[in-house]
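One protein chain is absent from this view; the other protein chains keep their places.
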Amino acid sequence: MTTGFVLDLASWVLMIVGGAFVFIGGLGALRMPDFYTRLHAASLTDTLGTISLLFGVILQAGLSLAAVKLAAILIFLMLTGPTAGYALANAARLGGLEPSPKNQGEEAQ
Amino acid sequence: MEFFGLFNYWAFAVLLMTGMYAVISKANLVKKLIGISIFQSSVFLLYISMDKVEGGTAPIIQAGVSDVLYSNPLPQVLILTAIVVGIATLALGLAVVVRISEAYGTIEEDEMQEMDRE
Partner (left out) sequence: MITLFGVFLLTLLMITAFGIVRAQNLFAAVMLTGIFSLQMAAIFFILDAADVALTEAAVGAGVATVLMLGALALTKDKERPPARRRWLQITVVVATTLLVIYATFDMPRLGDPLAPVHQHVAPWYLSETTRLIDIPNVVTAILASFRGYDTLGELFVILTAGIGVLFILANGSSKNVRPTGPVAESAGLRHHLVPRVVGRLLIPFLVLFGLYVQFHGEYGPGGGFQAGALVSAGFILYALIEGEKAALRVLSFRVLAGMISAGAFLYIAVGLAGIARGGKFLDYSVLLNDPIAGQHLGIILIELGVGLTVTGVLLTIFHAFAARGQKS
């Protein structure tokens, strides 16, 4: 169980977990009944999916310039992804789309 | 891998005709402009697919490393200028559409022809 092997295993686990979260987010964006719940499911890919995937790739890159660049990309995505989700929800609210009170299907198209 | 060897060009054919379909069959002017932009992007795909060399890398010469295979830089130069010219013409087209919509009140082509006939 050398350090290299542990790092490799950790990075693979993180990347698979990240991929799984992206898939779950996409599935939720398709299957949720209301616009706001769909947005909430899709924002899962912005946060957990991105963090896990990028940390997995950083562990693969080791201590190098590429890891610093990947960390910078991660910070940038953390700043802009949730902001985009907020702007989307705000625009829908201003446009008059009301969150449906119960889970009725196809109401708020 | 013969199937995948030509897949880029088949994707080019499909995208070309999708853009063309949007231009010739949609009556909305903005849809036509978007169709033209898809048409242009498919031509970019054709050129850039032609420049790839198997086992090559991006044509940025790494100092001190010899015997590296580089991909062809020439189509990339052509497409670089084409992308920016494409967006310039898109902007002009959108400006004309805005003026048309102000003059006619609509951007559907058949409604405009109706208005012209009256």
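For clarity, chains are labelled A and B in written order, and residue numbers in each chain start from 1.
Definition applied: contacts are C-beta pairs under 8 Å (C-beta built on N, C-alpha and C of every residue); 3 or more make two chains touch, one makes a residue touch a chain.
In this text the structure is predicted, and so the values were computed from the model without any measurement.
For the chain that is not shown, the touched chains among those present are A, B, taking the whole complex.
Where subunit B meets the missing chain, the touching residues are 1-2, 4-22, 24-28, 30-31, 34-35, 37-38, 41, 44-45, 48-63, 69-77, 79-81, 83-85, 87-92, 94-99, 101-103, 105-108, 110.
Contacts to the hidden chain, counted on subunit A, fall at residues 76, 79-80, 83, 86-87, 90-91, 94-95.
Keep this in mind: only the chains that are shown with their structure count from here on.
Centre to centre, using the average C-alpha position, subunit A and subunit B are separated by 30 Å.
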